[in-house]
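Dropping a structure here in structure tokens format, bear with me for questions.
With one protein chain withheld, the remaining protein chains of the complex are depicted in position.
Order of writing sets the chain letters: A, B and C. Residues in each chain are counted from 1.
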Amino acid sequence: MPLMDFGDALNLALKEEMRRDGRVYCIGEDIVLGVPFSVTKGLAEEFGLARVRNAPISEAAIVGSSLGAAITGLVPVVDMHFADFVTCAMDEVVNQIAKSRYMFGGQIACPLTLRMPYGIGKSAGGHHSNSVEAWFVNTPGLKVCMPSTPADARGLLKTAIRDPDPVLIFEHRALYRVQGEVPAEETLVPLGSADVKRAGTDVTVIATARMVGEALLAAEMLAEEGISAEVVDPRSLVPLDRAALAASVAKTHRVVIAEEGPMRASVGAWLAWVVMEQSFDELDAPIARVAAPDVPIPFSPPMEAFVTAHAGQIVAAAVELMK
Amino acid sequence: MPLMDFGDALNLALKEEMRRDGRVYCIGEDIVLGVPFSVTKGLAEEFGLARVRNAPISEAAIVGSSLGAAITGLVPVVDMHFADFVTCAMDEVVNQIAKSRYMFGGQIACPLTLRMPYGIGKSAGGHHSNSVEAWFVNTPGLKVCMPSTPADARGLLKTAIRDPDPVLIFEHRALYRVQGEVPAEETLVPLGSADVKRAGTDVTVIATARMVGEALLAAEMLAEEGISAEVVDPRSLVPLDRAALAASVAKTHRVVIAEEGPMRASVGAWLAWVVMEQSFDELDAPIARVAAPDVPIPFSPPMEAFVTAHAGQIVAAAVELMK
Amino acid sequence: MVEEGAPTPAPDARARELYHAGRIPGFIHLSVGQEGVAVGVCAALRRDDYLLSTHRGHGHLIAKGGSLRRLMAEIFGKVTGCCKGKGGSMHIADASVGYLGANGVLASGCVLGPGVGLSIQIRGTDQVVVVLFGDGAANRGPFHEGVNLSALWRAPVVFVCENNSWASTTAHELSTAGGSIAARAAGYGIPGVAVDGNDALAVHAAVAEAVRRARGGDGPSLIEAKTVRWLGHHEGDPQAYRPKSEVEEGRRQDPIARLRAHLEGAALLDAAQPARVAQAIEAEVEDAIAFAESSPLPEPEAALDDLFVHWPWKGR
Partner (left out) sequence: MVEEGAPTPAPDARARELYHAGRIPGFIHLSVGQEGVAVGVCAALRRDDYLLSTHRGHGHLIAKGGSLRRLMAEIFGKVTGCCKGKGGSMHIADASVGYLGANGVLASGCVLGPGVGLSIQIRGTDQVVVVLFGDGAANRGPFHEGVNLSALWRAPVVFVCENNSWASTTAHELSTAGGSIAARAAGYGIPGVAVDGNDALAVHAAVAEAVRRARGGDGPSLIEAKTVRWLGHHEGDPQAYRPKSEVEEGRRQDPIARLRAHLEGAALLDAAQPARVAQAIEAEVEDAIAFAESSPLPEPEAALDDLFVHWPWKGR
């Protein structure tokens, strides 16, 4: 399979879907030149400025207009620029996009995709580094996915665009230039299908996005200590592949859940409950969690590194579980 | 102790704090007449329109201006009207209020209180019924409390106003006209102190706000079946009184967590993890959760009732745990 | 115009009685006295044009040609309602006539508008979309972002502010700096006009001109229609904040009476017609009420339907 980086895989997915369906258009700030992450680069040249739309700095209108377009025949793909700025369009996402179809008794459909570049790194500071996925998993009416590899990024974004409902795809900033194998042929990744990124027998590490890489790194380190870790990537949180989690836990009886965001009321905390609910009798030890301390993201490298969840913490948690 | 209803207890707390401290002012939509929940009724007469400020329909400016005032010497108490509308001021709450002190290295303090009338009931429909507390518990930099009785409402609101940091107080709409005993003398309820609302030995029910009443009702019903339920109300979620939860679980070994909001990535899911983390070996059964199905809140009474978490579900869950 | 126009008061008047008789759950916001706006706006629209409405939207839906039966059934919370009872008064919608929904969050329609306009442009039709919002709502950020974006796109959007001079208990002067919403249009380089909202013909003329511009590709307009809310903000509002005289003054400008007078004056109505129309309306309204009353409530479990189109894991 050809090697491709995560950002280019997303770019390919956008091109494939825009070629397939004339209703698909992209909108966001500075997307014509693909600033800052180059995901939309080159789209304007191929599809023109009517379908690749630079917007003013008006997040509420960018997101709100996409709902208006989606319920009247178009298929918007919104670039949130940084997921942090979804806070400037929160009503539009959680009250309008998530609830309209339901409140209107199913009269309308809302086929739109919100691309959420997010995550910590490079001292981007407190307003450009946050993990906000938990808010949307907590909001009924939204589908949420989080790719960890170029192939998953392409496959999930294509699925999101074709999905007749609103889908948020969280793209971790630190992954954009990570390479991976991407099938030459067009490939979709369905929502609700987890992927075992590494098979193992002693402990299950559940992780998404950037933390999958950390989990694989941790698995390497654990292998050296004779601990066999299985890395399971849910890939989408809504819907969630509960069966895949149960199957892995039934094998390992020990679980570490790793996420980048803070500890409280997070996706990881919820996944811990899901595992406990469906696999309580399988568990030989309490579920361990790796997450950030409950503080904002500091700027200076030593402090930023301190709050960045990493492989070492996963190793420590797994070793503790094996005692 | 005198009987007083929840809304009047909040009103009393506001009056006491405004009398105590001239820097305290209230702001919100239609608060001069106390519309719609009468919590701010009569304040304008006593304190004047400079300290009881009706605002235009500009949630971002209502909340944002409160931050500006708080960092320059005032103590704002914001009435969010309906917690659902915090979505119109999300950046102001989670990026500005929650992060400013931290990002500025502790140079400023932000002593403000956000009053969040929230919750399901009376067919208020999809935009006036939501439980959104999980988003703020997930946001480092905010303190969050949820009173269940008139005495706690008064005591927590007074503490919130005196606290030098931002505090969100979630006031359930359905509780405003519920009566309870309120101490004649001025009484504060500290953040981070849970309260055992009913002692029991067989199962611990953890609940906040409206669900405490449902839990007490459930405890009555369970008592008839010979099951002794202990009802623990954390009262504040940030900070959380972990010790009180551990103490109760050490006694009962069984836990039901009841909340009004949806199942996914919720406060209840997080509390379940907290309990598991600190009391895993004490648990004789998986933690049971009562919450709403993952759908928006429908209008029509039969459907609204169907998604409203209630005592019956707590009873069923507890009975199941005792098997 | 009579046909769209006339029905709007009667249903709200009856809804009011039924609400106080305990037949209608939740809150209801009625537009009695504001019919001139709904009528004037919708008379300038085609059935395939779009409307984004407010929390006070019954009249807008009726004037747009939506089903009175399904509207009434919805506010009763019945399964035969336009939203199957999931929405209620504040969330009515009837996509079949382009009524894209009332909204419980003020001014949110202002940002949906440009997107509806964009889809009209990209699909290449000559439809237009009207965004209705109140004078209070005009002070929320989405008004600014939605008008600016629509202007940048020259989108076929007509922003109509229904200025009844109150936002719940808050007077217009205390919420709107400068005092004029129409005047804010200039800042975006689009036409802005204020009209007498109690004069359906004046509203119609202003909206028709804005619609002509929009269909012709000349972009959005902003219209401020000044009208009077005869009743409380919602049913049950004691209105202590408001002088009775205001409503009496408003009643003297009864938009329906003025429309009828005009039609008679112009000999467009013979003497008998008003009575016939009134009868027809009453019959239609009573039929809708009977339909709502006799319709079943939804099954409780129906709360679990209609969230997603593609929902393979539903129920799991």
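Rule of thumb we're sticking to: a residue touches a chain if its C-beta (ideal position, glycine included) is under 8 Å from a C-beta of that chain, and two chains touch if they have at least 3 such contacts.
Values in this document were obtained by computation on a predicted structure and should not be read as measured data.
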| item | value |
| --- | --- |
| Interface partners of the hidden chain - shown chains only, full complex considered | A, B, C |
| Residue touching the undisplayed chain, where the options are C:143, C:291 or C:308 | C:143 |
| Among B:11, B:40 or B:58, residue touching the chain not depicted | B:58 |
| Sites on chain A contacted by the missing partner chain, in the whole complex | 29-30, 32-33, 35, 54, 56-60, 84-85, 87-88, 122-128, 293, 295-296, 298-307 |
| Absent-chain interface as seen on chain C, which is shown | 139-145, 147-149, 151-152, 174-180, 183-190 |
| Sites on chain B contacted by the missing partner chain, in the whole complex | 23, 25, 50-51, 55-56, 58, 60-74, 76, 91-92, 95-96, 100-109, 111, 140-141, 143, 163-165, 192, 239, 242 |
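Note that only the chains that are shown with their structure count from here on.
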| item | value |
| --- | --- |
| Comparison of A-C and B-C (more C-beta pairs in contact) | A-C |
| Distance from the mean Cα position of chain B to that of chain A, given in whole angstrom | 30 |
| Centroid distance [mean C-alpha coordinates] between chain C and chain B, Å | 35 |
| Centroid spacing, where centroids are CA-atom means, of chain A and chain C in whole angstrom | 39 |
| Sites on chain C at which at least two other chains make contact | 81, 83, 85-87, 91, 103-105, 141, 307 |
| Shared-contact residues (touching 2 or more other chains) in chain A | 91, 95, 102-103, 140-141 |
